[in-house]
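Shown here: the complex without one of its protein chains, the others still in place.
Entry: subunit A
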């Protein structure tokens, strides 16, 4: 638990974007991504405008561009897939640099790359400006089932503990001279996973008993009820509203 409860993507700050209530931010990001996905891929300029909008939000949230770009690296596997698309897709083909590529595949690759990148950037911005607990409270405000929110919050609280436990087991294995080199060593690793499961489950039982002995009866008290004023809603929804205009223009033009 030494790492504290802030997740790695969170960037502490006190910008206007940080101060917005979480559920308005989640709604805004969901609406924004939905609008981006339903934009026609031929309207290339629209995606540039979307990127500009996100850059504005990042500027308002004082998230440095380098931070944002580094976080975008999570996308790399899809980039590999997108690069494959022009080669395998069907339809009329075109010559680019001596390679025979499918036009449809090129459009498809552009589509996945542009929309995927914008989606990842939007959720990275959300994660960078919202604390974990706030995010969960926001999801609860948005009528996600409370039990699901509780499960998620337990997972977050104990995720670090369980990961640390796994790390200690790895150190214990290594200090006994074990090094997993190939398939033959899967048995040992699987036994570690089994032990980790038993420890997690038993920890869950102990946590439950501890909660019951402190008066838990199936629901968690919400101490700080967050409410959003009309102004906050309008600030948060400015992003999807602007995106909607761009999207409509993209369909019309």
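Basically, contacts are C-beta pairs under 8 Å (C-beta built on N, C-alpha and C of every residue); 3 or more make two chains touch, one makes a residue touch a chain; residues count from 1.
Convention: contacts and distances are computed from a predicted model.
A single chain of the complex does not appear, and UniProt lists its protein name as "Cobalt ABC transporter permease", one of "NADH-quinone oxidoreductase subunit L", "Anaerobic glycerol-3-phosphate dehydrogenase subunit A", "Cobalt ABC transporter permease" or "ATP-binding cassette domain-containing protein". Per the touch definition above, the residue from A:16, A:65 or A:145 contacting the chain not shown is A:145. Considering the full assembly, A:33 is the residue among A:33, A:137 or A:236 that touches the omitted chain. Touching the omitted chain from subunit A are residues 7, 9, 29-30, 33-34, 36-38, 41, 71, 74-75, 78, 85, 88-91, 104-105, 107-109, 111-112, 114-116, 118-120, 122-124, 126-127, 132, 135, 139, 145, 147-148, 150-159, 161-163, 165-166, 168-169, 172, 180-183, 185-187, 189-209, 211-212, 216-220.
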